[in-house]
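Take this structure, written in structure tokens, and hold onto it; I'll ask about it next.
Yeah, one chain of the complex is gone here, protein chain that is, but the others are all in their spots.
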Amino acid sequence: MSGRADWPAHTVLALGVLLFLVPVWLLLAGSTLDPAAISRGELSMVPDLRNLGVYGTVLTEGAPGVGPVWRMMLVSAGMALAIAFGKIAISILSAYAVTFFRFPLRMVAFWIIFITLMLPVEVRIIPTYSVMSDLHLINTFPGLTIPLIASATATLLFRQTFLAIPDELVEAARMDGAGPWRFLKDILIPVSAANLAALFVILFVYGWNQYLWPLLVATDPSLDTIVIGIVKMIGTETQTEWNKVMAAAVLALLPPILVVVLMQRWFVKGLTEGDK
Amino acid sequence: MATLVIENLRKSFGPVAVLHGVDLALASGEMLVIVGASGCGKSTLLRLVAGLDAPTSGRIVLDGRDVARLDPSARDIAMVFQNYALYPHMSVFDNMAYGLRIRGLAKPDIERRVHEAADILGLRPLLTRKPRQLSGGQRQRVAMGRAIVREPKLFLFDEPLSNLDATLRVQMRAEIRRLQRRMGVTSLYVTHDQVEAMTLGDRLLVLHQGVPVQLATPMEVFGRPANTYVAGFIGAPAMNFLPATLASQGTAARFADGTIQRFADGRRAGADGHKLTIGIRPEHVEFEPGGQNFQVDLVEPLGSETVLIGRLASGQLISVKVAGAGPRDETLMVSFPASAFHVFDGTTGLRIDPVVN
Partner (left out) sequence: MERRTIFPGWGLPVLLVMPQLALTAVFFLWPAGQAIWSSMTRADPFGIRTTFVGLENFADLFSDPLYLDSAGRTVVFCAAVSAISLLLALALATAADREIRGRALYRFMLIWPYAVAPAISAVLWILLLHPQIGLVGHWLNRIGIVWDYKLNGTQAMLMVILASAWKQISYNFIFLLAGLQSIPKSIVEAARLDGAKGFFRFRTIILPLLMPTVFFLVIVNLVYAAFETFPTVLALTQGGPGKATETLVVKVYRDGVINLDVGSSSAQSVVLMAAVIVLTAVQFRFLGKRGGE
């Protein structure tokens, strides 16, 4: 293109790729090593393929301090899916209402939703906890998910998408006789499919990676998510079985990475177009 | 087949009035072109008829029924949009069938109608394609097809050709005209393009700043423009306007350089000295030894004709259109034959016709 050599770019990119690959490779290799050797500082980049059984062990039996990993993965998956689908459903409806209708207090409703953008869980830890306990939602699956379903991000993203739909498309549908429900179902949702997919990725990753919220409202070990479980495992540092921590971490990484990888094209498009 | 009557239709957005009372009556099967510069209110008028905006006041009577307060879907009107507004996720077939499905037509009926329309428009081989796989002209056809299959009482066209390139535009223009004649559907067609307006319309409505200025056949609008706005808007290059005053008891015009020319078609009412604007189309300007000096600045050869742009001795800029290559001289003598005069009031811009006696 510019006639400049390509090798500087290749070097920078290769270093960047290594910056991410090396730690993850280390995690993979380490999970197959002998825990005693790891504790002695003999972590290495060479996996020992005889010890792949550790994955079976953590999946079914778990590790000191936590239950079996399959259970925690299940909780995480349930949480991530409930949050992703719940948020998408609720946000489509509210974004549809504020962009395609005029009703009393419409802007008030919009601003109330918008305000939630400014109130991340982290800044309202204590009061939210007391509300949750008033509603008897502590240590319940609904408590783990429902409060995270309402957030402005998805609504704003959908609003942005909906505002970008050409007026003529709406008008054509109205001339064709489509009412509000039909328009939503037949035109708007199919046309926004790419953004929907992107949002699904973003929300799934968001839900899967939650830490503070489950830490706060779910002390019951049967509601441990995989992320919570891993932090618990390294918390008991004196007796940490590092190979199991690493195996669990590998397993925890798989689902969100898979979702990002499989939906990469839509994800990048939706993230950069919607969020700006 | 239906008649359309519009009575005193007004539209304001807040305090801003964009349409100041339009009256229209379309015969069954008539094609009326609404023409004007952008912002003149022509699209608003179309949207009111479609039901996409609610009028501030006035009636829209379609086939004897006042539809002004009805939802668009209840009006039995189809519309072709400027950017086509095809549903991007549906095939050509589904795009055309969607409105029929909503209306609950039986499957075989839908198929029959879509296939008929597809045949008329040459879309048969494209029925399974998505809009993004189509060329501009093909999309335009699908948009037309979507309107045709509905078999509506009224067609609305909102500048449907403005997104096409020049060649395609000419071709589609003829096609729209043929189709509309053949189907005999009453139509409103909005455009800012005067060639489209002249060629397509049975009649034209010229809108200017929300006010209807002239409603007449294309040739009448061209031949007897109602005011200087219409005169300048229709015809290319635009009509030349020369300031003058009424003279000789209303039988002649006195120009800025003092020359007096008798009207060819009779006396105008009004006192001598009344300010006039004399309009003369570029193609009517004549070369004549002993006429006014015309200093040519710019020659625009168009092939079959040539446009010369330059100044008169008074400094006034005018254009002259001649057949063929035109003269090469830098200074010419021109005259303005009184038989080609359009006489307008110098202040109000309204056309002044001769007094009948």
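First chain written, first letter: the chains are A and B, and each begins at residue 1.
The working rule: a residue touches a chain if its C-beta (ideal position, glycine included) is under 8 Å from a C-beta of that chain, and two chains touch if they have at least 3 such contacts.
Because the structure is a prediction, the values reported are computed rather than measured.
Although one chain is not drawn, the whole complex shows that of A:Leu52, A:Leu74 or A:Val131 it is A:Val131 that touches it.
The hidden chain makes contact, of the residues A:Ile83, A:Val170, A:Val191 or A:Leu223, with A:Val170. Only one of A:Ala82, A:Val98 or A:Leu199 touches the absent chain when the whole complex is considered: A:Val98. Within the complete assembly, residues 1-2, 4, 6, 8-10, 12-13, 16-17, 19-21, 23-24, 26-27, 30, 38-41, 43-45, 90-91, 93-94, 96-104, 106, 109, 112-113, 115-120, 122-131, 135, 146-147, 149-150, 155, 162-163, 167, 170-171, 174, 179-180, 183, 205, 208-209, 211-212, 216, 227, 230-231, 234, 242, 245-246, 249, 252-253, 256-257, 259-261, 264, 268, 271-272, 276 of subunit A touch the chain that is not shown.
As a convention for this text, only the chains that are shown with their structure count from here on.
One simple way to say how far apart two chains are is to compare their mean CA positions; for subunit A and subunit B this gives 56 Å. By the touch criterion given at the top, residues 50-52, 71-73, 77-79, 81-89, 98-99, 102-103, 146, 150 of subunit B touch subunit A in their complex.
Contacts from subunit A toward subunit B in the complex involve residues 166, 168-169, 171-179, 182, 186-187, 190-191, 193.
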